[in-house]
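What you see is the complex with one protein chain gone and the rest in place.
When the chains are written out, they are named A, B and C in that same order, and each has its own residue count from 1.
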Amino acid sequence: MGSFTGRILRIATFGESHGKGLGVVVEGVPAGLALNQEQVQAELDRRRPGASPLTSARQEADQVEILSGVAGGRTLGSPIAMITLNRDARSGDYAKLADRFRPGHADYTYFQKYGIPPQPGGGRASGRETWSRVAAGAVARAILAPLGVELAAYTIQVGAVRAETIDPAFASEHPLRAADPSLAEAMVAEVQDARAAGDSVGGVVELVITGVPAGLGDPVFDKLDARLGGALLSIGGVKGVEVGDGFAVAARRGSANNDQMDADGFASNHCGGILGGISNAEPIMLRLAIKPTPSISQPQSTRDLAGNPVEIEIHGRHDPCLCPRIAPVAEAMAALVLADAWLLQKAQARSES
Amino acid sequence: MGSFTGRILRIATFGESHGKGLGVVVEGVPAGLALNQEQVQAELDRRRPGASPLTSARQEADQVEILSGVAGGRTLGSPIAMITLNRDARSGDYAKLADRFRPGHADYTYFQKYGIPPQPGGGRASGRETWSRVAAGAVARAILAPLGVELAAYTIQVGAVRAETIDPAFASEHPLRAADPSLAEAMVAEVQDARAAGDSVGGVVELVITGVPAGLGDPVFDKLDARLGGALLSIGGVKGVEVGDGFAVAARRGSANNDQMDADGFASNHCGGILGGISNAEPIMLRLAIKPTPSISQPQSTRDLAGNPVEIEIHGRHDPCLCPRIAPVAEAMAALVLADAWLLQKAQARSES
Amino acid sequence: MGSFTGRILRIATFGESHGKGLGVVVEGVPAGLALNQEQVQAELDRRRPGASPLTSARQEADQVEILSGVAGGRTLGSPIAMITLNRDARSGDYAKLADRFRPGHADYTYFQKYGIPPQPGGGRASGRETWSRVAAGAVARAILAPLGVELAAYTIQVGAVRAETIDPAFASEHPLRAADPSLAEAMVAEVQDARAAGDSVGGVVELVITGVPAGLGDPVFDKLDARLGGALLSIGGVKGVEVGDGFAVAARRGSANNDQMDADGFASNHCGGILGGISNAEPIMLRLAIKPTPSISQPQSTRDLAGNPVEIEIHGRHDPCLCPRIAPVAEAMAALVLADAWLLQKAQARSES
Partner (left out) sequence: MGSFTGRILRIATFGESHGKGLGVVVEGVPAGLALNQEQVQAELDRRRPGASPLTSARQEADQVEILSGVAGGRTLGSPIAMITLNRDARSGDYAKLADRFRPGHADYTYFQKYGIPPQPGGGRASGRETWSRVAAGAVARAILAPLGVELAAYTIQVGAVRAETIDPAFASEHPLRAADPSLAEAMVAEVQDARAAGDSVGGVVELVITGVPAGLGDPVFDKLDARLGGALLSIGGVKGVEVGDGFAVAARRGSANNDQMDADGFASNHCGGILGGISNAEPIMLRLAIKPTPSISQPQSTRDLAGNPVEIEIHGRHDPCLCPRIAPVAEAMAALVLADAWLLQKAQARSES
């Protein structure tokens, strides 16, 4: 698999949905940074399911235990390992699914690649693996803290409802992370309608990052947008990424799209804070297309392991809309990419010789 | 910088727009593959500018020289180095731009990051660096050839004109790589209108890949879509990536989005050939948002190196629409990612013990 | 730090001597391999201290818990995380050492690099980190098992006593892993004399690996001997590595050193099973110089954190000779390098096209 990532700030994640637990090792963290279990837990709590009827009913405390790399509230420079044990795995829910591929899930491709039948809860392909990402992201935030970097992800679309105004503070308290206070109820209705129909619904998450200094990102392959985009597309359920104005630029002319400068700085931010793959100190703007949760209770056609056509109905505990779950994961992945780019920039910064 | 990429099939690219030349080293190629200079040149010729009034007038033969790694028409297993020398660099065109940042270009961020003033032709940030990508992509194609993988990228949108039908064969012969024969002239008109106005125009490129076997891609961070998306976003001018139905899934319910299976295989391909980050043997579908070329001759506001507001007009040789130039580069990047994933899969395939 | 290593088979280790625990994540393991906790524990038991009066009195069960990557006695293809919790840490032993640098230890350089004072038990620099290496090595052995690879490390020198015959089976049962039955008691006496004097003693460990097929190793930088040598030198206390005849070749002529071939294969093995950085199917032979344990109870001169000269006496639980502790770690590191090279070779093997 490819469960390791990063160049200076490197992480190694592990864990299956119904295995003993999940975890992550974070390597390359400078020594002397303030970090404690509460900081990490606070981020994990923002990701936790079970907080509302709009999310999965699976109840996991998701309590982090830091096994190494921190002493006396400070990082030691050594790898930081963090784990949590699975408490509320109900593999029984999956027993009758083990012989057939759930549509829209990785069951089929894992079977093709690894030769293993569908694992309870999706095994490694479960959204539970994002626990590791968010825990690591908390460490990345600690690295970025001295720079004043702030990350906020929120839901700007659910089904047919698209936000018209953005209120990140409102979003951070809303169970769907809905960004538009006046349309939040309509978004909730979209989710409830889908759930009532034994169905699910997609959406769009926007991510805005402020406080990033100019100069992060490494052309040509490790451009900041390339790395952010790749990291965000690695989150299950993400089917598209836009940087800045994204697909809207296709219909535009250069004279309207270029961000010109005046005495006050950039006069616009169509590029989303990244020029030539390097941050320009403007807010970084990204948007993610989120597919509707593939687990639905309506009957669907699929195949069993032997290749025979069969029907499947998926009952269990699922989020009817992934947006509020993906938002904190997107923040975490962005924090990891930025912290890595920042450490790399410290290494490669112009020398005075 | 980050000019190296790949895990098994690794590449190292180099070269500035107006420097002595460009090149790439490709490492991790199995020995014994059929490969010759003509194969590589054929791919490079598809990328070459100067082929029509719709592209830059810069005339570069872009002739590849293979310096190592191949003997007698077969790969040796050793690194394959390929170079081309710059012939038609006219740095004089850029002399008067060296003290100010071109809007929409990397001049400003390179100055912030590396402390170097704007380089003639954009230096390392020029589209000329894609020569290296396409040369390396030709090697990747040779690795993929035994699998029957085919890649085709074509233009489905220019400005306000969106293709309604797709004819890849038509596109491959068209100067804009326009995919819809009935709308190709309208696309050309969009480009000509923009150029006549001293302006440029954006678009959308679609990439379809067939013949990829099930099982390529490495969760969780090296998912096939994550790596493809990251690689495509590393191409200059790309501001968004969609996998399969992309942003259209946001408005959809799970029952409509899941790709169900029947006796004949998958009944639909909304996911774009990738499930859980692993190929499912269906065609892989991607779309790229392409920004309008930032180099335009209309006057724009910017700053000089000292921070003072100044005007800028950019004359020289530029593509008024990047789509036809990016299409072969997108194919090359996808070929590199797929060949790397394929070699990795050979290494990690289920053992019989 | 640099606690991650490997290219296809990658590992991430963590843990401090007196922290909560130690562990390792092993990534890139093919699915379907037979692997269980007992196999790993058996390797860990061979590494465990406290087995004789010749080793440290610290009593750690070192019980491994596999948290992920294995189900039903088979690998899943996902990362395998293994941890153990520290039980017998007596940080009190170290309280009075926290303000001064132990000679021969990493205290001084960790303070210079990370700005942290000496950690109890040596922190990350403790030999306890080798738990992670041996656990990972057990997984590597499972990957190599189908090839019939066998690894044996044994002590061929302790202080002034040098083995004259080699009996690996005898060594595997001996508390010092002494290889020469007729000199084993003399080696034990060397250790006991040193300990009685409040001192320690060095030695040499030899490692022989059989069953490695021809073709492993990747010139020019990842030559098999380069990677084995680098991996072995990363073990604390190792101050030199020899491949094949090692330093003895300096005094030799080519006609005596070349391994000629006849109808039966190679007529000699001066090269130690590696030619041009690639295995030639002969036994791989390596030797490691092991320094005397730096922790001794005799008074020594050193400095405190403020830079003042002070005396130090180190009491506590230490191995008077590191050879028997390093032998299984050397095997583990070699197994990791070989398994990685084997997977890489599967990826890069000549294609038939």
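Keep in mind that, in the parts below, contacts are C-beta pairs under 8 Å (C-beta built on N, C-alpha and C of every residue); 3 or more make two chains touch, one makes a residue touch a chain.
Please read all numbers here as calculations on a predicted model, not as lab measurements.
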Candidates C:D45, C:D99, C:E150 or C:D199 - the one touching the absent chain: C:D199
Among A:V25, A:I80, A:L288 or A:L344, residue touching the chain not depicted: A:L344
Option touching the unshown chain, where B:D45, B:E65, B:D88 or B:E150 are the choices: B:E65
Selected from A:A61, A:L85, A:A98 or A:A145 as touching the chain missing from the view: A:A145
Absent-chain interface as seen on chain B, which is shown: 1-4, 10, 12-16, 19-23, 25, 27-28, 31-32, 65-69, 71, 76-81, 83, 110, 113-116, 119, 123-124
Sites on chain A contacted by the missing partner chain, in the whole complex: 7-8, 28, 30-34, 77, 142-143, 145-146, 343-344, 346-353
Touching residues (missing chain, whole complex) on chain C: 1-5, 13, 101, 103-106, 108-110, 112-115, 124-125, 129, 157, 159-160, 194, 197, 199-204, 214-215, 217-223, 225-227, 229-231, 233-234, 236, 239-263, 267, 271-272, 275-281, 289-296, 298, 300-303, 309, 345, 348, 350
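The rule is simple: only the chains that are shown with their structure count from here on.
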Self-contact between copies chain B and chain C, residue sets same or different by half: same
C-alpha-based rotation, chain A on chain B, 0 to 180 degrees, nearest 5: 180
Farthest-lying chain, centroid of Cα atoms versus that of chain C: B
Inter-centroid spacing, chain B versus chain A (mean Cα positions, whole Å): 26
Distance between the centres, which are taken as Cα means, of chain C and chain B, whole angstrom: 46
Junction residues of chain A, two or more chains touched: 1-4, 13, 113-115, 124
